[in-house]
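For this view, one protein chain was removed and the others were kept in their places.
For chain A:
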Amino acid sequence: MQLLKARGAVFIFTALSFLFLAGCATQRSLYHWGSFPDVTYAWLKDEPESGDVSGAMEEDVQRAISKGHDLPPGFQAHLGLLYMQAGQFDKAVEYWQMEKAAFPESTPFMDFLLQSLQGQRFIQRARNEIPRAQVSGEEAL
């Protein structure tokens, strides 16, 4: 009889522990992550791009919108970086401003990136309009 009581106590204790841990594990995600962790990993490895990365990320954006989920910190910033590297400066600006709007903590960094981009566009325009020899200030950034 007493042995059964002890077993019962152990069982209840174990059951409660599992319930507690299970409760901890089912916390909802704050963001829609999609391909972002893999995309980040691939970019940092600096391997040749396989497939249309910005296209895949744009699909994630659509999925997040349709599910009503938020995009994670850095998602829109990275997409802006991809567009900048592809020379699509307007889209880069658009995404960096969206990152800033979604995450005010990112303001100093996004402002810095937007400012640097301005400098780059100035140089690009200067290159197109002025003969090469007269363009200077590339190192000024």
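Basically, contacts are C-beta pairs under 8 Å (C-beta built on N, C-alpha and C of every residue); 3 or more make two chains touch, one makes a residue touch a chain; residues count from 1.
As a working rule, contacts and distances are computed from a predicted model.
Taken from the listed names "Citrate lyase acyl carrier protein", "Ectoine/hydroxyectoine ABC transporter permease subunit EhuC", "Lipoprotein" or "RNA polymerase sigma-70 factor (ECF subfamily)", the protein name that UniProt assigns to the chain not shown is "Lipoprotein". Across the interface with the omitted chain, chain A contributes residues 2-3, 5-7, 9-10, 13, 17, 24, 29-31, 33, 37, 40-41, 43-45, 72-74, 77-78, 80-81, 99, 103, 105-109, 112-113, 141.
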